[in-house]
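Only a single protein chain was left out; the remaining protein chains are all shown in position.
Here the chain labels run A and B in written order, and each chain numbers its own residues starting at 1.
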Amino acid sequence: MQRIQLADGLSFSQFIQGYWRLLDWDLTPVQMVNFAKQHIELGITTVDHADIYGDYECEVAFGQALKLAPDLRSQIELVTKCDIKLVSQKHPSRQIGHYDTSAAHILASVDASLQNLQTDYIDVLLLHRPDPLMSADEVADTFAELKQAGKVRHFGVSNFTPMQFDLLQSRLTDKLVTNQVEFNPMNMQCSADGTFEHLQMHKVAPMIWSCLAGGRIFGEDSPQANRVRAVLTEIGEEVGATMDQVIYAWVLKMPCNPLPIIGSGNIKRIKMAVDASSIQLTNEQWFRVWVASNGHNVP
Amino acid sequence: MQRIQLADGLSFSQFIQGYWRLLDWDLTPVQMVNFAKQHIELGITTVDHADIYGDYECEVAFGQALKLAPDLRSQIELVTKCDIKLVSQKHPSRQIGHYDTSAAHILASVDASLQNLQTDYIDVLLLHRPDPLMSADEVADTFAELKQAGKVRHFGVSNFTPMQFDLLQSRLTDKLVTNQVEFNPMNMQCSADGTFEHLQMHKVAPMIWSCLAGGRIFGEDSPQANRVRAVLTEIGEEVGATMDQVIYAWVLKMPCNPLPIIGSGNIKRIKMAVDASSIQLTNEQWFRVWVASNGHNVP
Partner (left out) sequence: MQRIQLADGLSFSQFIQGYWRLLDWDLTPVQMVNFAKQHIELGITTVDHADIYGDYECEVAFGQALKLAPDLRSQIELVTKCDIKLVSQKHPSRQIGHYDTSAAHILASVDASLQNLQTDYIDVLLLHRPDPLMSADEVADTFAELKQAGKVRHFGVSNFTPMQFDLLQSRLTDKLVTNQVEFNPMNMQCSADGTFEHLQMHKVAPMIWSCLAGGRIFGEDSPQANRVRAVLTEIGEEVGATMDQVIYAWVLKMPCNPLPIIGSGNIKRIKMAVDASSIQLTNEQWFRVWVASNGHNVP
């Protein structure tokens, strides 16, 4: 599998294993270890977490596997996130979901993630959502403190606009290594609002969440989904691939070096996704999906 | 009161006294002097004017006070604006309100402001509205001429987008010292469209107009106003503050160093606003207003 250099001393596998649905897979720690070994075997060494996934439980489950097989830790790049505060029975005083990029919250969140994941460092910490209350100076100081302490090696963001990215970057010595954003044939906003062009300009490879639009492409009965499904099916027949594979190939055709996150816990389906990297769509095939998504021709 | 450094040799009080409703207060020049002394006593030394306020009469009324008590001038930072051309009986040939950032108009407007205000310098001159016809080179030359002549010491803008700000800044030697923008719980556009992030990035403190949404928060019967009023009332009870105070505390929580303009002529109400600076809202309280304003939870 192709590897993408994100910074000095940091490369990601082109495909990333997402763990936000980990609890749905109902794995014992031993099964979890086996699953991780299987995707590492496929070349997928980068894993995506967040403090809040599974109502704050996914990191814990993954940590049990890391404890059981400590040699896994050095074979993976571990990404996790902070700044969303969920309404949860674990935080009974909260009235409303909100964001928090204060030093106190980021530091506490990282400490909890390290404990949950049963590791002593995170490869990449992402701010999960842009926070209107973010003080870039405070975040920069906090990142420096975390790096100094050896708790986090690199930093990035998620769902940030170009301006939000530039603001935070303006206060940092190191480059933000990624911006994790949504992109799929049902939601092409990042290629319309400047996000992808900004990332290409700064040579920052985005991680892509929701490549399959949370399954909406396969099942939703809407004019857009119906059009998209029809053209993906056609293209699948043309190139001899499944609909999933066509979608991953379509995402990978973007020139900004996108890194698709796979959310499946089914190793066969993951292998099929990975095989999509060898499918070369033509520009015209890519634009047929664009037209189906927008419901009109290009200008 | 906290003071905010805007440039070498220029600081503003955190709260700013707005004078656009001055004529409504129906003050004699002596009363006007007393009013100014009272807000200066509270620490509010920065005053906000525009050539057009009160149909071109507010500067005149304030100037009469400055003439009566000449020692006031050195105790205040005097902000005024130019570039809007109002339809007015004073300009009978105008058919339509429009903007004018030509050298001729800016120079004439400043001369009129100096005469009206009975002073020989303006601390900060703002372009009142972005003008599609603005030649940044011509404005830059005009600003340089006004500074050279000692008529204006610093320059800023109002209601400018990041791109408009960058364009003008690209031609200036000195930094624009502020961008005066609208921000309140009914209109959070500046925190959604990149304006505040851009200002934070460039360390430019915005002056905030219409913090109370022109009274709409208190009286308007709309779904948004009703939601916002309800949550502000709740938070007021939680922190022991009036609705005005909660709003000012909410504005001040933004990380871009906002400088709220108070439009009231009632010194008791002004004092209450100023006291809001000691109220520390939690992030969650801030987001409860955000949610009430938008009518949906954060993503």
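A few points about this structure:
Note that a contact is a pair of C-beta atoms (placed from the backbone, for glycine too) under 8 Å apart; a residue touches a chain by one contact, two chains touch by 3 or more.
Since this is a predicted model, take the numbers as computed values, not measurements.
Annotation: of B:Ser102, B:Thr242 or B:Asn283, B:Ser102 touches the absent chain (contact as defined above).
The missing chain, though absent from the display, is touched by one residue of B:Leu167, B:Val239, B:Met272 or B:Val298; that residue is B:Leu167.
In the full complex, chain A touches the hidden chain at residues 162, 188, 191-192, 194, 196-198, 200-201, 253-255, 283-284, 286-288, 290-291, 297-299. Not every partner is drawn; the one left out touches chain B at residues 85, 94-100, 102, 129, 132-136, 138, 159, 161, 163-164, 166-167, 170.
As a working rule, only the chains that are shown with their structure count from here on.
Each chain gets a centre from the mean of its Cα atoms; for chain A and chain B, those two points are 42 Å apart.
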